[in-house]
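Part of the complex only, each chain left as placed.
For reference, chains read A and B in written order, and residue numbers begin at 1 within each chain.
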């Protein structure tokens, strides 16, 4: 379904990230996304960072021109929402390692919430360029997840990419499942590290999206369409998608190295 | 069991169901997927001389189950980037029909040569996109324009050429006749119907481009009228397109005069599995009606139906 909603709340999460909350009826599960229409502007895929009840939310990181403009949206403004689309995280594993980079926390936060509600033990390896950019750090803490931080500049947690602590945790700890969302190169490393210790991974993958109906082919990922077969994929599915971690397609369908 | 195979302008298809242009058509793996799902052949996304991102989003508006409005704006990677996609589709065994769009006969001919070089089995000319500025109906909306483009393309390549025409005209059969006279091997009808949606809360068109094209069940009766009208005015085969989502829909098109059909929007509403369901459904339906093959059904609705007693069983 599609609806036009009023932005009820705007929360500046990091210097480059805002959450917009709005009332939207349809049921949604952590992992699913919506198409967000900024009326004089573009329509973009965004994971639901708040999925419960009717006060849903998306958390947008300024990546390009449109997302940068979206930081200026104020409560009271109207935006279009259609969805939710796609599949979701299975929240039942007992011990989960979550590896989140950049805006990846947007989709992982509600998933962790769901896992914690079922009594799961969750360790979140959270990475960002710099400390203020660590998205949903407090939210993860409030859920009672164990947090391991990494920043490129060392301003919080370990210095370097989050894949460092993630790989170490995988070697040391004992987990039942690994969830990850973030830059694709990061996710690829997580998949291979988890594979090394025989753990199943669920990756939330991004591709260019237009229809979100499994039709226009914009979001092709190997034999899959991210909008209907994903966005959450298993490591096994990704093994059959030669483009995962290697290339994506731009708006024209042209292959672009990642 | 009824024989589903059909011959279309020299192509032998295992069944009459082709993937329509613009759906699952940008990546070679998707084309291959449609083939694996059971499509008798696959038509590529319409490809131009250079890459185009298409219009900004929103590019789509969906009407629950019965229709879809789109203005993608002919996004495509450009003919030079596209051969690798066709190679992937062909490697999977798909019969690939290459769709192209250009601004004039010369550009069409140039693209046709390049597309032919990729090894496609036939070409489909997009003369009918209702919303792409400088392309589609804007350059192929009259019989004269259709004729000029088809003629140039037929001269340029040895492949069968299918002219895809628009329903947004007073006389679609005149476009088909022009295509036939210019040497087309077949005509496909219809592309989407010019349409618009407005969001009343935002007081503006829903699609970024404003105007778009309607597809899906809503246009089946429109496509059927075009095919039915064209059938008696040309002798080359027809490909029916528009709103097909069941075997019965497809049989309506065959009886109206189509030799094969294309399926687009049903993929969005029912998934790619629709191809398998269409093929098995058509087989059952033909058996039930005592028709031995899909070919036998072609044009059946044109038998002069006099007014007299009720039809025999």
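Quick notes on this structure:
By definition in this document, a contact is a pair of C-beta atoms (placed from the backbone, for glycine too) under 8 Å apart; a residue touches a chain by one contact, two chains touch by 3 or more.
Note that the structure is a prediction, hence the values are computed from the model and not measured.
Counting every protein chain in the structure file, not just the single copies shown, gives the formula A x2, B x2.
To be clear about the criterion, only the chains that are shown with their structure count from here on.
Inter-chain spacing, taken between the CA centroids of subunit A and subunit B, is 37 Å.
Those residues of subunit B that touch subunit A in the complex are listed here as 22-27, 29-30, 32-33, 45, 51-54, 56-62, 68, 70, 72, 75-78, 81, 84, 199, 201-202, 204, 208, 264-265, 267-269, 271.
Interface residues of subunit A facing subunit B in the complex, by the touch rule stated above, are 2, 4, 35, 37, 39, 41-44, 78, 80, 209-218, 220, 222-223, 225, 228, 249-255.
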